[in-house]
Every structure is written in structure tokens, then in C-alpha cells.
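Here the complex is missing one protein chain, while the rest keep their positions.
Labels run A, B and C following the written order; every chain starts at residue 1.
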Amino acid sequence: MSGDRVIFEEGQIGRRSNHQAPKVMVDCDLPQAFLRSRPPPLPEVSELQVVRHYTLLSQKNFSVDTQFYPLGSCTMKYNPRVCNTMAMLPGFLGRHPLEPDQTGQGVMASLFELQEMLASVSGMAGVSLSPMAGAQGEFAGVSMIRAYHQKNGDTERIEMLVPDAAHGTNPATAALCGFRVREIPTDENGDLDIVSLKGAVGPQTAGLMLTNPSTLGVFERRVEEIIAIVHDAGGLLYYDGANLNAITGRTRPGDMGFDAIHINVHKTFSTPHGGGGPGAGPVGASQRLKPFLPVPMVTCDRVGGEPVYRWLNQDDCPDSIGQLSAFMGNIGVLLRAYVYLRMLGGAGMRRVADYAALNANYLLAKLTAAGFTPAFPNRLASHEFILTLKPEADNFGVTALDFAKRLLDYGFYAPTIYFPMLVPECLLIEPTETESKEELDRFVAAMVAIRQEAIEDPKLVKEAPHNIPVPGGGPGRLDETQAARKPNLIWQKD
Amino acid sequence: MSGDRVIFEEGQIGRRSNHQAPKVMVDCDLPQAFLRSRPPPLPEVSELQVVRHYTLLSQKNFSVDTQFYPLGSCTMKYNPRVCNTMAMLPGFLGRHPLEPDQTGQGVMASLFELQEMLASVSGMAGVSLSPMAGAQGEFAGVSMIRAYHQKNGDTERIEMLVPDAAHGTNPATAALCGFRVREIPTDENGDLDIVSLKGAVGPQTAGLMLTNPSTLGVFERRVEEIIAIVHDAGGLLYYDGANLNAITGRTRPGDMGFDAIHINVHKTFSTPHGGGGPGAGPVGASQRLKPFLPVPMVTCDRVGGEPVYRWLNQDDCPDSIGQLSAFMGNIGVLLRAYVYLRMLGGAGMRRVADYAALNANYLLAKLTAAGFTPAFPNRLASHEFILTLKPEADNFGVTALDFAKRLLDYGFYAPTIYFPMLVPECLLIEPTETESKEELDRFVAAMVAIRQEAIEDPKLVKEAPHNIPVPGGGPGRLDETQAARKPNLIWQKD
Amino acid sequence: MPFIPHTEKDLQDMLSDIGISSLDGLFAEIPESLCCEAPQLLPALNEMEVSRLMGERAGKDGGMLGFIGGGAYEHHIPAAVWEITTRGEFYSAYTPYQAEASQGTLQVLYEYQSMIAGLTGLEVSNASLYDGASAAAEAVLMAVRCSRKKTAKVGVPATVNPRTIKTIANLIGQQGIELVEISYDLKKGCIDPASLSQYSGNDLVAIIIPQPNFFGTIEDVDALTDWAHGEGALVIGVVNPTSLALLKPPGEWGHAGADIACGDGQPLGIPLSSGGPYFGFLSCQKKWLRQIPGRVVGKTQDRDGNVGYVLTMQAREQHIRRSKATSNICTNQGLMTVAATIYLALLGPSGLLDVAKASLQNSQILKEKLTAIPGVDLLYSGHTFHEFVVKLNRPVDTVLKELYKDGIVAGLPLDSDCLLICVTETKTLEDMERFSNCLETIMSRSFS
Partner (left out) sequence: MPFIPHTEKDLQDMLSDIGISSLDGLFAEIPESLCCEAPQLLPALNEMEVSRLMGERAGKDGGMLGFIGGGAYEHHIPAAVWEITTRGEFYSAYTPYQAEASQGTLQVLYEYQSMIAGLTGLEVSNASLYDGASAAAEAVLMAVRCSRKKTAKVGVPATVNPRTIKTIANLIGQQGIELVEISYDLKKGCIDPASLSQYSGNDLVAIIIPQPNFFGTIEDVDALTDWAHGEGALVIGVVNPTSLALLKPPGEWGHAGADIACGDGQPLGIPLSSGGPYFGFLSCQKKWLRQIPGRVVGKTQDRDGNVGYVLTMQAREQHIRRSKATSNICTNQGLMTVAATIYLALLGPSGLLDVAKASLQNSQILKEKLTAIPGVDLLYSGHTFHEFVVKLNRPVDTVLKELYKDGIVAGLPLDSDCLLICVTETKTLEDMERFSNCLETIMSRSFS
């Protein structure tokens, strides 16, 4: 079928969808030296071929719309279709970013209200929507911390503390912001090791980046103490909001004492992941960091009682860390988050955390009862939790990777594996609040069945996947080593 | 997976997507006697469950967007996505049919121009767009013929002639219009048997319904003579336009002398089939039948040079056979046809026929060269053609049905089988102009491979399909006899 | 070439494989006298140009605050409905003749039939007809087939939507069926069961009962059904599907239930679209199953016992039965039933009930507001669902034109001084206030 070939292989020299091409009357009069000598090697295919090819390819994906997707740390919950439909209204799509504010009052009203609502949910004093993903939100937050210290002449604070369980973007961002990264270990209950933290802080400490609930799926119980330790040392606190879904309406990073936070709207606010983005990473600031928020932001003036929205730029915010991209951020994504938030309201945001936690703890209880080993048996799960398959690996030679691949055969996407790196053979499982009890029960049944297979027929599990439910069946386990050793990154005519 | 259950089985009592429900403040005050005692047995499911269920179900379909679909007589060509996008613009979707004409000038301009263009393509004097499908177009056409004879006091014309190769809707429609149906046989070259026709016409003849090219995939060469015979006998000529795709821009039914015609826009004008509709069956009339066209139609007045569009109703057209549905027809479908026609223009319409015929004749030549048996070896194919698998059935015991089912395994939808009924073990194959030569070559290869299987391993073919390329694999050959014997038509909780 | 993939080389190679030298040769069998040039149509536009044209045209249309019903109703349509319905796999598939490659469409239709049967309280449903009016015509033809009576008289109340009545008359006109008009109570706006005695012994084959009727009024369906059955006539309910979440379903009317129910499915997630495509639904008691028109999907199995769905009872249909078929319908409104099925699944029983209740509530609110305006009176006293008729003390035409200037399409004029007004869940209190304020202003002006 078409999906098995690459689009280039569908092409024929001279095949054209010319209803897509504009009419050209005068020929180009640019000097030859500026021009391309050969046409670009793009496929020459018909519109039907394109539609068929990419429709079939789409069917080769697992997605939230088709499968349970318990990918820990990623919050793969239902992305309401109405958010897409509304963000794709022609009035929103057609407007150029540099048009006068007058032609964007509709979108700007929504962005302004989104800023306010995110501030309210997170407990921060101000929010800028411009970062384009979580990692850029982190960059904004950490840059603000740096700018703050610089403004205070506190130039010796060159170290950023990062828990060993932190997501990779945390240390990578700290490095990009020019900080030396210092890792803080985690104790056996999944809490940050306070003794080590105390040992690590000092006059060189710019701040600490914390995820809470942590990537271990548990709430950092001594967060107040941690914050006090860092604050007392003159450092600031960064909150990685990727796990905000666990606590919306239950507790607020701002109330905990964090100075900066980013929010993955593509997690908690249910904008789609799109197979890898775009997301958006709005950044929030405490009162002291507010002046440093990245521009642009939307402000609202009242003119004759009517709200008039306007972009704030570096001129309006002289202390701002500035713009982080060419325009105003991933507006279309932010509109989706706005629509979502409007449908949930405050009570709805609390229900998100309540039922995300309910599903996670239920699944944990069921899997534990079925004989699986939780990484932190004495802890409540947050919206996600970790199993270690070390017993299974030791006893039957079947790894977390094998379990993951075999789950695909059962029609489930796999949990996150081997992250966080602290827990051996770990599965990080996040069911989200939008899955039903029946679906969770089916997942438990599949896990139990796979373990039985691991006992009776380990090869079956070790060589999975075998029958991926996509058209054409999908390939078996792919060789990643070969791919990395001899990278084949672009198609070439042979 | 979800697609394997019916939606009802996903439900739980009390599960609600209440963001979809309006707020109700006052309770209903209707007398109890009017009210329903139990809620209707609809599924109680979440939005995610709905989206997942129907997304997965959609993947279980073959469609033009995913597979080659050489279904004869059905013209399964590419349905341009822009036609859908344009017809779904909010301005078009939101307008109530009974609003004043002022709020519908955009849609009415398009419908008016569509009427004119269809008249031009078909060579008819006037067109009404209101019939909702081909069969209703036939009803309109045949009713016009009846009304014409009645208006002329010609009440003895109670017989409608229909070739034996005709589509089932022809005789069914003639009967619905109160005519006695008289079949005219086909000769061995696929032409209408002129001798029989001559013997059949008489003062009782109301008319003849003809498809040209016929359902046998060949052009009715003596159409002028046939028309003269019927006209001379006082009958009128009806053209079943389902096969118009074969001749657009090459010849016109109006020029042939037909009095009435219907057009399947869901064939020639590429509106989608939607798994069984909606289509639209605009009806065209010669000068003498024009007054009888069904209402409503759009007319254009000029007010101060500007066009103003207006619906014509029975009051405007006293001889009209009247309205055939509550409102104005399948407007959304007609808009799609309009967009399509605007993108093709006159030259494009001719190319449609040219390349449809090219693909059909190419496929016929290749399959014949590969040893398959054409039903009419001495004829050119129109946009479709017939193979008879009688040799294969006789020699290997493998039927047209078996070939059809086995083609599904190869990722092709099956041609039309056992229609027209005249040709034993027939495959009616229509590739359409939007398929590429490569795709046709792959189809030929599959046919050849299946015949090889029929020789070597007939069971494989007779028990097909085995591996339908849809998620989950799809069922094997389904038992239609059981289904008809003990109909199970609705889901019930067991 | 738009949508045609052939390169010049393909063309030449294919012509040579066929053994002819040019495209003209493919049409050699068409008599020369009949050959024509490409038609002169409006100039061809590329996709960009046609998109701009259609965008401009769509921009001109609609955009009013609308209170028209009369057979088509504005309801909120969840975004998921059309995002899924227009997926290529549903959109560009044919009628599911090859069942194994069409399980998506077939299972949806099976679920659709189940939902329609459930909503109407009847045992079986077909897989759709063109629209509500043509479905009513098919129901009449079906009733005549079901009946053992010699006559072919069908009672049609004057409370049935006049568009439906005209369509029935036009579609069954050649079948020798007589439509007997049944009159109604001019005070209440619905049929007075007591008045039916005048039609007794008339040998009616069937009667139609609209619920709610054209005026929005709720008919006494139990009494009407029992009367009809007493006369040996079948009962055809013509119903609004939204109302069925709230009102007694046809299957429970009277002692034995209606025999056939039909109606327009448009309120179930189908956009107004200036009139179509909508779809007709039709369900009936099991005993009439073999007379049902149109396609029907059934559940079955493959050799290994795997469940699957197929088109079934095709022996009734035109492609098998030809001139003896139960209907000439072939292409129906398939995709619309996909949308309706998704709509009903998203709403569920309680959601649909809320839509019905909110519509009823809003129409009560608006009714009160409007009739409080001097010169505006309620025409009928019967209970209504989401439509009602008001009588104005000045020409409706003029009033409508004035309201139009305010961006309001106020309703459907019934005659020179009556207006049929509809309100659904889509209208807010402010919308209704805007309407009543504008109307009040207009009515308070002196006649012009």
C-alpha cells in the first residue's frame, strides 16, 4: 500500500497538481547568478496520491484518539476537538502577527484572559505566554532568575541546583542559561535529599529547579522546607510545571513559594501533542520576578469602559528578558488552552487533579494487587506512578522495554520507560483523568497477561511487538542501534 | 480495542459529557401523559470514548482516500478536500432554509451558476438541482415525462421501456411513477437490440430510459436511431446520467436528443459518496419538458445591474411536478459540485472523460493481455468495462465473488460484481481518471497473482479475505445468508 | 492537470499499450454527428481563487439571529461530530457493498439503527432515507403495502407540515393513493380526538400523526393512535427526534404503539445549510420489517465466529427486485447518519433530554415575553414544544422586514398576520430579550 513507500517513490517526472499552483504571467527577471540551477528534489505527485499517502500514514500512529496512552510525564489526555475547531476559525488563522492591534482584539482578549487564569491556577503574580514549549518556558524562568541576580549585582551566583530525578530539559536549560549544574540526590522514598541540599546551597547558588510532584510520581512533601533552605541561601526557586495536572485546584506553586514556573499547556491544558509539538510553555513569575517576564504580553486598557487590548513590548517592560522568538508565541496553541480552560472553569480544574490522582492511585492499587512492584510502596501516587520491573527482569529475563513493546501488541501505547533513570527497569505510568475505569481494568489485564507470557514464553515478549493493530501490521521491533551507527536521514533516489 | 465493541457497550449508567448539554433552569411543565417514561436507550459515554470509538471504526473502512476503489458504475474518484472545506464554511452551514433570500445570495449565486453549467455540460435546456440522489432524479425525469403526456391528454402511454442491462433504480422508478415496465434485451455486442425495440414501441409507450454509455461499459452506438424510434412512436427519452463521467466534453445527451436526464453529482462531479450518500441528482430537461422541472430552482434577476437571486416555486412554475423534498435539495453537496466544476472549467471536464476512458481502456488492454476475458472483446471501453470470470470459474472453481474478496487482501477495493446481471461471473471495473498508471499496474499484478493462486491454491481465494489491512485485521468472509435469515438489526443489552 | 496524475509520458505509453494514437481514438464509437467541443463554462479557477470566491460568498450568507423552525432546527453541534464524520475513510467510501472492507460504515449504521429504534421506541429502523418529508412519503407507501385493505386512503391531518404534505402528494401521486385531510381544533392548534368520528368507517389504510405538529403543538397521540387502530388503520408517527428525549415515543403511543415512525434527522447534529443535506429516518414494528424501504444493516459472523456487519434483506431493494422493489432509493444520506450517531453518542440520553428541556424552557420564556407585547397574541392554546404561533395586529410582512433590519429573522409567516416562532437551546436570555425588545418597539410604532 501507498503508506509503505515514501512519498518520493510515488512521484513521476512531470506530474503536477496544477490547481494548486498560481498563474504566472511574467517570467522571473532576476540575474541567473541568483537562481537555482535544478528544481528542488520534491516529489511530483497528484493530490489523490498525497491524500492517500498521508491518510494511510496517519493510521500507522497510536494516538490518544485511538488508544490508551499511559505515557508518564506526558499527560496524554483527551484533546477536546472543539478547541481545534475554534482555534482554526478563519478569522484567527488569517491575521498577520504584525497587523495593528485593532484587528486582533478577539485573539488578544482571549490571550489576556488566559494570562490571568493561568496566574490564578498557579498562584503566580504574572504570566507571559510567549515561550513555545516547556523547555523554552524553563529558559525564560531561569533567565529571569539570572537577570534578577544580575540586577542585584549578585554575579557570583553561578550554580543551578537540579535534583537527579529532574527531566533532562532542566539541566540542559540551566547550562544554556550559563549556569553550572549541580545535582541533588533523591532519597529512597522519592523525596529530595534534604541533607544533600543543605550541603549544596551557598553564595554560589542561583536557584533550584524542582518538579512537584516530582518525576517520580510523588509529591515533594518537604517542599516548604526546601524552598526555605534555598531562599535563605539567596537562591530563587524554579517550578517545572510539567506535572501541574496533578495538583490544579488542590495546591499552587505560588503559594508554595516558587519564584518562577513554566506550564506545559500541552499537558495540563490539553492542547494536542501533535506527534511532538507545537506546545506552549507560558511562564509565571512571583512579584519580584514579574518585571523580568519575557515580552510580548497582552495588557488591557479601558477606553470608555470598553476593554482595549494591546501588546506590551520591551519598551513597556525595560527589565524584561526580551523576546524569545520572532513573534508572540504559539498563539494557536494558546487559543486551544483558553477554550479548554473556559469549558472547565475553576471547579473543573480541581476535578482534573482529583480524577487524575484517582486514576493513578487506582491503577497503582490494582497493579500492586496483581503482584507488580511499585517503586515507592509507601507513597500515594500523584497523577502518575512508577513500577519497577526489576523482579520480572531478574526472574524471567524480560525487561521494561520488552513489556513496553508487548503492550503495543495489546493495543496500548507503552508507559514511559527508563525515566527517571534512578529506578531500574521502571515504567512511569500516567493514566490521566479522561480514561475510564474500564480502560484501566483492561490495561491491568494486559499487564497480567504479559507477565504470564514472560513466565511461559519469554521469547514472545522479548521479540514483541508482533501484531501491532495498524493497517499493514507495522514493523516488528526496530533496530535503533543500526539507525544511530549509520544514520540514514534523508531519502535518496537509488 | 474500542472499535470491536458497539458504542453501547462502552457506556455506564450515569456517565455524562455534560459540557455538551445546555443548562436547564426551569423544569418541564408538560402533562405527564405526553412524556416519555424511561430515558431513551442511548449510550452513556465520555467524549473521549466517542472520539476513539468512531475514529477506530473509520479506520476499518476502505475508501478512495486510502485505497484504489475500482467499483464500476460508481465513479470512485478523488473528492477534492477543498470542496469539503468550502462547503463547510460557517456562513454556508448556519443559514436556515426558510430565511429570506437576502441572507442567501452567496449560496444562491453558486447554485444558479451550477444550474447553468450543468445545462451546458449536458446540453439540456434547463436544470433543477433539487433531487436528492440519482434515483430521485430519475423520479423527477420520469414524472416530467408522465406530466408531459398528461398535459397533452396522452393518457394511454402507460409503458416505460427499460433495457435489461439497466440499473435497478430505472425499473423501480418507472414503477413508482405508475408505469408498467417493459424490458428491452441487449445484443451480444452490448448494444440495445433494435429489432426488439421496434417491436416494443407503440401508442402505449411513454418513453425509454437509457444509460449511455450503458452499464455494460460501452457506448450505445445507435443512440440516434434508438431515439428516433421512440420519438417517432410518441415516446420521450430519459437519460440515466450515472455514466456521464465517460463523455463530458465529448458528447452531450441533449445533442443526442434526450428529453430528460439526471446527473449523479456524486459520480461525475466528484462529491463524496459518504459511505452511501448524501449525493444529489440534478435533473435536466429539453425545451419541451422544461416547464415541468421540479421546484425549487434559482433564478437571477438584475437589479440595477447587480444580480439578485431568488427561488422559483410552484407559483412561478405552474406546470412543475412540484417539490420532492421538504426544502431545496442537498445544498451542501451541490456546493461541493460547484467548487469542483469551477476548478475544472470546460477544458477540465473534457479531460475528465479523456483520462477516465484512457485508464479504462488501458486497464482493459493490460488485463486482456494477461489472459482475462473481456465481455465485449470487440468494443472500446467507455470509462469502465466488464470482464467475465466464467473461464476461471469453470476451470478452477473460483468465482467473481472469490476474486473480489481476495482483492481486498491485496489492499484493493473490489470491482462491482454480478452487475449487470447479463454477463456471467462479471467484474465491472471503473478505474476513474484520478488514478495513476502505477496504481493500475499494481492492480493488474494483483489480478494476475490471484489467478495464479486460484490455480495453485483455490482454497486461499475461496476463503478470502484473510488479512484485510485495517486495524485489528477485519473479519473474514461474512455470512450474508445468516444475516438475512435471522435479521439482527439493533443492539440489545443481553 | 487538476486531479489527473498522468504525465505526458504516461499518456503516450498507455495509448501505445491500448494500440491507438490519440485520446480521440478512445471515442471512436461515438457517432461523429454527436461529438462536441469542451463546454463553455465559467473560467477555471485554481484552488486559491475558488477558495477566495467561496469565502466571500459564505461571508455574505447567514449571520442573523434566527427564530425560524418549520421543519429545520438550529441546535448546537459538538465539534467532534463533523471532525470525525468528514474523515476521509467515512467521507470517500461507497455504500458498503463489500462488507469486509466496510466494517466502519456498517457498524456505525448498525449503531444508528439501534439508536433510532431506541429513540422512537420501535423495534427496527432502516439506515436512512433522503429527508423527513420523503421519508413520510415512503412511510405512506409502506403502510399501503402492509395493509390488507382494498382501498388506499391515508388520513393526513392539516397539522402536518405543509411541505411534508406536498412532498408526499408529489412522490406518491401515481400510486392511486387518496390523501384524506383531517381537520384540527382551531382553538387548540391540534387534532381533537373527539372530532375523528367523522372519518370513521372511511376505510383508511393509515393515518399520519405529527408530534409535535407543524404549529409546535403537542397532539394527543394516545387517543389518535387508539382511534386509528380501532379503525384498522396503521399509525405513522411523524416526529421531531429531539423531542423524543422528552415526549412519549411512537412505540408507546396508545395501547399498541405507532406502526411506523419517521421524521427528519436534521436536528441530530446536521447543520442547517440552507436546506440540506439532512436525512430521513424510519423505524417500525418488527412485523412490518419486510416492507421497510431503503437499506438495512444486520449483524452476522464470519466462519470463525468473528462478529461483522452486512447490508441485509437486500431482496427488497431495487438492485435485486427492480420494478417490484419496496422503494427506488439507492444512494441514501449515509454520511448524515454517521454524524447523527456521533451526535447522539456525545449527548447521551441525559444530554439530549437537556437539549429538549432547554428548548422547551426557552420557548416558554419567549412566548411569555412576546405575548406580553400589546398587539401580539398566542394563536393556539395547546401545549407546545419549541415552536408556537403568534398573531399580530399588523401585517407580518412589514414586521419581519423591520426585525430583519435589526439582524433578526423572526419566524416563519403562516399567513398575513401569523408567525410561527421557534426557539431552541441555542438562544440566550439576552437573545430573547433583544427579540422581544425589538418587536415591542416595532409594535408600538403607529402603522406606516
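The rule is simple: contacts are C-beta pairs under 8 Å (C-beta built on N, C-alpha and C of every residue); 3 or more make two chains touch, one makes a residue touch a chain.
If you're wondering where the values come from, they're calculated on a predicted model, not measured in any experiment.
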item: Which displayed chains the hidden chain touches across the whole complex; value: A, B, C
item: Identified contact with the non-displayed chain, of A:Cys74, A:Leu237 or A:Cys317; value: A:Cys74
item: Residue of A:Gln20, A:Asn152, A:Gln287 or A:Asn395 touching the missing chain in the full complex; value: A:Gln20
item: Candidates A:Asn84, A:Gln115 or A:Asn245 - the one touching the absent chain; value: A:Asn84
item: Contact partner of the left-out chain, one of A:Ser63, A:Thr299 or A:Thr373; value: A:Ser63
item: Chain B, residues in touch with the chain not shown (by the definition above); value: 12-23, 45-49, 51, 55, 80-82, 84-86, 90
item: Residues of chain C (touch criterion as defined above) contacting the omitted chain; value: 47-48, 51, 76, 78-79, 83, 86-88, 425-426
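What we mean here is this: only the chains that are shown with their structure count from here on.
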item: Whole-Å gap separating chain B and chain C, where each centre is the average of the chain's CA atoms; value: 20
item: Whole-Å separation of chain centres (CA-atom averages), chain A against chain C; value: 45
item: Distance between chain centroids, defined by C-alpha means - chain A, chain B (Å); value: 47
item: Numbers and ranges of chain C residues touching at least 2 other chains; value: 1-6, 10, 46-47, 55, 78, 80, 84, 88-89
item: Shared interface positions of chain B, touching two or more other chains; value: 15, 47, 51, 55, 59, 64-67, 78, 80, 89-90, 343, 434-436, 470
